[in-house]
Each structure stands twice: as structure tokens, then as C-alpha cells.
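All protein chains but one are shown in place.
Up next is subunit A:
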Amino acid sequence: MDGVVQLQKQLVDYIASLFHEGFLDEQFNQLQQLQDESNPDFVVEVVSLFFEDSERLLNELAKALEQKTIDFRKVDAHVHQFKGSSSSIGAHRVQKVCIAFRNYCEEQNVEGCLKCLQQVKHEYSLVRNKLETLFQLEKQIIAAGGSLPAT
């Protein structure tokens, strides 16, 4: 039982640190609140949807920016979508980079866009890792027979 308590504490701390470092924001909290017994894997489902969406969008963005004549409207739309989905799960840092990305798009600044794409990719992978670790922890707790701490 002690192990579980330890894990639970670790989880709480970990989540707190994610919030603290700005990876996540209040939106993620709200997501967690939406999860309940009727819908035990809600957060995981939503977040994996976000991963799928993001992979797709990042691919398309990369493609669009490789073209000789860049369709900035298309890029903008993609970034907009990306921003929407990231803000929905509360991936705060990704969202922030998206905002900058859109500004470059409006200026039609290719270099800025490329730089931002890298940043977005970086942030995305970071948040993905973090979230995956988080879920791993939760899984461990449940496997150990404990309940997730109320959020």
C-alpha cells in the first residue's frame, strides 16, 4: 500500500510540475474533471486523438512548407487547427508557439515559419513524452490497486 501512496504522491507532484513548467494549463484540469467512472479513459482517449491529429497536421505543415510556392492560407489553416486542438487539451506551450507561427504566416515569413515548425515539433514531442509518462504513472497506480488522486 505504501508503494501506491508513493506513486500517488509522485503523480500529484508530477502533474504539479507540468503545470508549473507551463506544459499544461487549466484546460487539462478540466479535461481530467470530465473523466469519471462512466468514462474512465477519457483523458487518454482525448490525448491520443490529439497525438494523431498533431502528427497528421505536422506532416502536412512540413509538406506545405517544402513546396516552392508556399500556400500560406493552407499553412495558416493547419496551424489554426493545431492551435485549437492543443489548446483544447491544454498543451500550453504548443499553443503559444502556434500563435507565433500564425503571426509569421500572416507576414508570409518563410524562415520564421520554418523556425516555428521546428519549435512546434520540439514542443509537441516534449509534451507528448510528458503526457505519456503521466499516463504510465497512472497505469502503474491502477495496476497496484490504488485509485487515482482526485483532481
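By definition in this document, a contact is a pair of C-beta atoms (placed from the backbone, for glycine too) under 8 Å apart; a residue touches a chain by one contact, two chains touch by 3 or more; residues count from 1.
Here, contacts and distances are computed from a predicted model.
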| said: Leaving aside the chains you can see, what is the UniProt protein name of the one that's missing? Options: "Proteasome subunit beta", "Golgin subfamily A member 7/ERF4 domain-containing protein", "AP complex subunit sigma" or "histidine kinase". | reply: "histidine kinase"
| note | Among the options A:21, A:45 or A:107, the absent chain makes contact with A:45
| Residue in contact with the excluded chain [from A:34, A:62 or A:143] | A:34
| remark: The one of A:89, A:105 or A:134 in touch with the missing chain is A:89
| note | Touching the unshown chain, subunit A contributes residues 5, 8-9, 12, 27, 30-31, 33-34, 36-39, 42, 45-46, 49-50, 53, 77, 80-81, 83-85, 87-90, 149-151
